[in-house]
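Of the protein chains in this complex, one is absent; all others appear in place.
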Amino acid sequence: MFDKESVGRLKAARSKWQQGADKIPAGKTCKAYADCTTSSGIDVKLLYTPEDVGEMDYMRDLGFPGEYPYTRGSQATMYRGRLWTMRQYAGFATVEESNRRYKYLLNQGQTGLSIAFDLPTQLGMDADHPLSEGEVGKVGVSVSSLADLEVLFDGIPLDQVSTSMTINAPAAVLMAMYIALARRKGISADKLNGTIQNDVLKEYSARGTYIYPPAPSMRIINDIFAYCSKEVPNWNTISISGYHMREAGCTAVQEVAFTLADGIAYVEAAVKAGLDVDSFATRVSFFFNAHNNLLEEVAKFRAARRMWARIMKERFHAQNPKSLMLRFHTQTAGCTLTSQQPDNNVVRVTLQALAAVLGGTQSLHTNSRDEAVSLPSEDSVRIALRTQQIIGYESGVADTVDPLAGSYFVESMTDDIEEEALKYIAKIDELGGAVKAIERGFIQKEIQNSSYQYQLEIESGKKVIVGVNKFQIQDKPAKNLMRIDSALYEKRHKELAAMKGRRDATKVEAALAQVKAVAGSDANLMPAIIDAVDAYATLGEVCDVLRSVFGEYQPDASF
Amino acid sequence: MDVKLGVLAGDTRAVARAITWVENGDPRGAEVIRGVYGSTGRAYIVGVTGSPGAGKSTLVSRLAALLAARGQKVGILAVDPSSPFSGGAILGDRVRMFDVALTRDVYIRSMATRGSLGGLNRATRMAARILDAAGFDWIFVETVGAGQSEVDVHDVAYTTAVVMAPGMGDDIQAMKAGIMEIGDLFIINKADRDGADRTATQVESVLQLSMTTGWNPPVLKVSAEQNTGIESVVDTIERHRTHLVASGKLDALKIRMAKLDVLEILKARLADTMKQQLDQPAVQAELEKVASKQSDPYSLADIIFEESWRNT
Partner (left out) sequence: MEQKIRVLVAKPGLDGHDRGAKVLARAFMDAGMEVIYTGIRRTPEQIAEVAVQEDVDVVALSCLSGAHNTLFPKVVDLLRGKGADDILIMGGGVIPEDDISFLKQHGISEVFGPGTPLATCVNYIRSHVKKEA
């Protein structure tokens, strides 16, 4: 970036300055020289200068936005062309209530939907499953069949919104329902826009909503890739997620490393299954966390983009520029929200959202202040959305592309994160890839060690959390919290029974038998699943059939 | 709750409490053992050892499920290491055993080593007696799984199974010294993975070199995760049991077990007495002499030993 001669001159000048700055009275220690590191344990120096980016080659390492290696952004004009998609993750209780919340959010200027499903749905169990008691509608909306999806999207034009669904192990079934619903509304599948999370590897390592063992899970994902690349070409068929690993306690470096390692595993599996890399890689998207350390986070996003471009080009020889582009959704870090002085969370979320925008996110969810104690209230959700709008329309940070580029510190940190993350990826490669690393508990163990370390630093006061271990006050209990009625379980029980009474039982049976047959063969599962859900086979019924063929994943205890 | 009667009636809480007492060295534990020892001797005790990651817990839970389905009562003692720093422990074997956790007639107890080095807890032996008295037909003792020094299980069990996984071939050479000699059967778990045949061959070739006395340890390939080959393990254990009975070795083993039961108690008692002696104020001056090299540890040990012997 800078020629050797000027860096040399600078070095001399800097060391002279340092001697001046170092004049500390005898017997005193200076706090400014105490160790300072980021969450990832990367040293942060007192001062950064061109010395720290002397090796950088602008065209090789940064380039222009929308061009390889995409460090500066995945699109040429970034937010000058269009702001990021403001996409608030929402969904709770019944399909009717969630439908109302979606319409409210669209009316408030939100530009995309993000569906939160409850845990039974995420685990491929119907609302009337015995284990669903107490869980129905709690962390998201309860969807057990196409009949539920019809109500959930009532009055919402599927060809005009983009819909993101946080669904993983049963992603194929929910995707099938969405396609079947569109078909019934006369909308062809190629008009559909959206994302399914469909990232099962991080379920094993961090989030816990897995169903089948890794091998059949990867097969289902390949089937979705293959089917959608032809039939639903505008759909993002996977959102490879570092978010939950970060929530589970890993560092920024680990988040990048483990996410990209998962990405490598998916691409490898799909290529091995015979798919052309450019046929699906253009629809691969990512999902990251935005944590508290503003500049480390910005550097993290930039490093991830550059790394993925290089991986796709050098490792997988992808040709289509879109295959090289790391496009990502960001959510602010739920684990940083405190139940103490909850209004402070608005400030945390603002800083985290700013990091995501400065890091070039394609879409963003901002958490609500009350989420450390409950589901967010409508007021809190509005403040969270307004936070994004203020950043987008008032702060000016969206006016120019990648405004922090060229900062000695940010560029140096971007390099450091890439370097450290590559070490992890090499280690995972050595273990035989992400699937093997997960089976051996390597990734889980790394995450747990980091999370324990983080907690110990809070306990010792080394890490300050405002309102928690410093600046505490006696809090008043939070009021006006959102509550979900536990009687929902019974209500859903009745609804499901009624739906099952209305449907054509023989048709359902035949369709499920077909799913089973296909599951045991090499054929693509998607058409059979679409037929089954179209006949109103339930989510639980389809997943049970697959369980009978694929078995269930048995986790290991890793500490 | 009368713990002794509870144990004899097979009550879970009583069994659990009695094991806690023997683990803690609580005198009530000794009382329970006195009261129930006459009802022991019916259970068949199987030791399961092998490297970490070989899948011992999953295998044991599959064996338990199979035996329970045949109407047998199964007790499992699963040992995990204690932290040498805090003395605490995280006992994680349960996670892999949840399939049988609610099965009637299966009892699982996690034990920490609490400073023992041979792969078991000092109280594992007596815990097995309690399960025996409570009417369990089978008792599986699963060791820590730290490697070659874990031969203690051989002193607790009638049949010892050594579990391995493919790709651990290098370990076999290292294990030869200890663990290869205690195995009555060898189980290559995760046999669906690459290298299972190779590992089995390696084990067989090592075994061929060892002396046999009427029983050639079989090498079995199973997959605990996929629940295949489990019956063959049970069959082999049954065959080994028949062999022990027919050859009269079981009776000899039972006398050995009785001896070890007594030895364990003696060791604990002696250690307590000696430690008390060492803490006597009068001994402190002698210890200082050892520290300043005016005396030596053997001479002081002789004095203390004779002193406490006279006192008992």
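We just call them A and B in the order they show up, numbering each chain from 1.
Note that contacts are C-beta pairs under 8 Å (C-beta built on N, C-alpha and C of every residue); 3 or more make two chains touch, one makes a residue touch a chain.
None of these values were measured; they are calculated from a predicted model.
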In the intact complex, which of the presented chains make contact with the chain not displayed? A, B
If the hidden chain were put back, which of B:91, B:274 or B:303 would touch it? B:91
Among B:12, B:247, B:284 or B:299, which one touches the chain that has been omitted from the display? B:12
I'm checking contacts with the chain that's been left out. Which of A:193, A:374, A:389 or A:407 qualifies? A:374
Touch rule applied to chain A and the missing chain gives residues 119-120, 122-123, 131-135, 138-139, 203, 206-210, 247-249, 335, 337-340, 371-375, 448, 451-452, 455, 458-459, 465, 468-469, 477-478, 481, 483-484, 486, 555, 557, 559
Even though one chain is not shown, chain B touches it at residues 1, 12-13, 16-17, 19-20, 23-27, 82-83, 85-92, 94-95, 98, 101-102, 107-110, 112, 114
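Note that in this section only the chains that are shown with their structure count from here on.
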With centres defined as the mean C-alpha position, give me the chain A-chain B separation in Å. 46
Contact footprint of chain A on chain B as seen in their complex: 53, 58, 90, 92-96, 99, 225-226
Can you tell me which positions in chain A touch chain B when the two form their complex? 440, 551, 554-559
